[in-house]
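Only one protein chain is missing from this complex, and each of the others stays in its spot.
Entry: chain A
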Amino acid sequence: MIKTAIHKIYVILGKENKGDLEQLSRTLSGLFSYVNMTSNLYLVAGNLPESMPQVERIQKDVIKFLRENLFARLYLHFVHAIPQTTVKGIDYYFQYYYQYLKRETREFDQEGYVYQEVPRFMLLPVIVPGNRLEPALLITLLDTLKGDFMLPCLYLDRSVFFLAQDKDLMARTEKVYYGNDDSREPAAIACNMFNGDLLNDSLEMLTSEDRFVPGPCQASLIISAQDGKVYTCLDAFRKNQSLTDIYKSNSVDALMTLYYEHGGSKRDCLECRARVPESFADLPISQRRKQRIGALLCHFGTLYHDAGDDIQAVEKYEQSLKLSLVQEAGHINFRLGLGYTNIGRFDQAVKAFNNAELTYQSQYYFHFYKGRCYFEMGDYQAALSEFLQALHLKPQQEDLVKILIYAGSCHNSLGEYEEAAVVLEKAEKASGHVKEIYNALGFSYFQLKNYDKAIEKLLMAVEIDPCSAVDYASLGANYREKGDFDKAIVMYEKALALDPDMILASENLERLKKRI
């Protein structure tokens, strides 16, 4: 088994410090041995002029690595703000920064030409435009970059979301990253970019596998050049749980040993992946993409439901409903109904089930789940109506018994004991040994004053579950009504032995003893 390679490294640049830059350069050069054959390096700078010495130095290290290792490919994304607002300012940026960086990489373009393939080294400037920058100027810059074999990307924060509406601009952009806040801090930008990639990864997995289970994200490292801290993934970065400090420990092999010992980025991956889509819901992205995010949220809801966390499941389904296609609403509402049921919010569950009615009305299990909500709410008439509907739709054998028991219990609660007995007898015939059937039948026959039949059923119940205090108490009541006080006392005593706090049993026992 070959150890996982690092696919992405995010470096959050800070103010230049020569000693720190040396160490950062040594660390990254060492890490190149551990990066994937095709990897991505993100250099996130606040201000390009300030970070230029770092970008330049790191690019040199990358070039050296690629020259020595012909099998390696690397995409260098350098992320920076563009405060300029004039043609002259933009031109200055192009001449002094982009062209300078590009010049150093020409050999890879030439190599790509000779081998008739995409160059192994690609420069992807990620521009963080200010809100005073004219779209037309930005378009000119992107065209110039493309003309020089660079693939320009944009990072849009809230203050410049309007740029996403500019079709000409978008057509020239290789990729758009979004920040759902106004922060232009490199750490926040890196986080949002990581989020975007994580979302894309989840969406791709959802497309390729219907039931994908979120595993760790692509093996990544986040390195803060500001304080030397290294994080294994976004979750660790958010929680400030660093792996090491490159300014204190300078061995890359030790760093990677720690990385593998910690299982890479294997943390709470579901939580991390599931929190990302909601932050994209109100971004200026296409309707189609929003719908896909809705489908992803629904999927995460199901994963939470399967893991037994219905509070989280309900939250995801609710978010999913806001984004998903109308055609999907019935499906999501049904799941939402199940989630509400499991956390005891039966009235909301009924509302959700009502919204799923059109999609699911021909499914017996839909009526069963809805009936259970009414049952728990004490609306036995409505519950019975749903259970009868479920029975009408010919449920599977294993579910038939459950539905019959619920229907019988509804009749019992409505005082319809004869009807209850008929339904429950059917359940007995269908399944045989189920304690709940005998318990409910015992109740029905007791109410119908058919004590022998009640005793017969309750004895079956205690045979299945010899620790059922309530069934012993019910047996006591039936023997008492028959006048067989000795047996009644024995049964009440058994009930109390199992549940000493059963007041009904202790009162009846006391009364019987006095009577004797």
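FYI, a residue touches a chain if its C-beta (ideal position, glycine included) is under 8 Å from a C-beta of that chain, and two chains touch if they have at least 3 such contacts; residues count from 1.
By our rule, contacts and distances are computed from a predicted model.
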Protein name as given in UniProt for the chain not displayed, "Aspartyl/glutamyl-tRNA(Asn/Gln) amidotransferase subunit C", "Aldehyde dehydrogenase family protein", "B12-binding domain-containing radical SAM protein" or "Assimilatory nitrate reductase electron transfer subunit": "B12-binding domain-containing radical SAM protein"
Residue among A:H77, A:R120, A:H331 or A:R480 touching the omitted chain: A:R120
Residue in contact with the excluded chain [from A:V11, A:V35 or A:M122]: A:V35
Missing-partner contacts on chain A, residue numbers: 2-7, 32-38, 69-73, 111, 113-118, 120, 219, 256
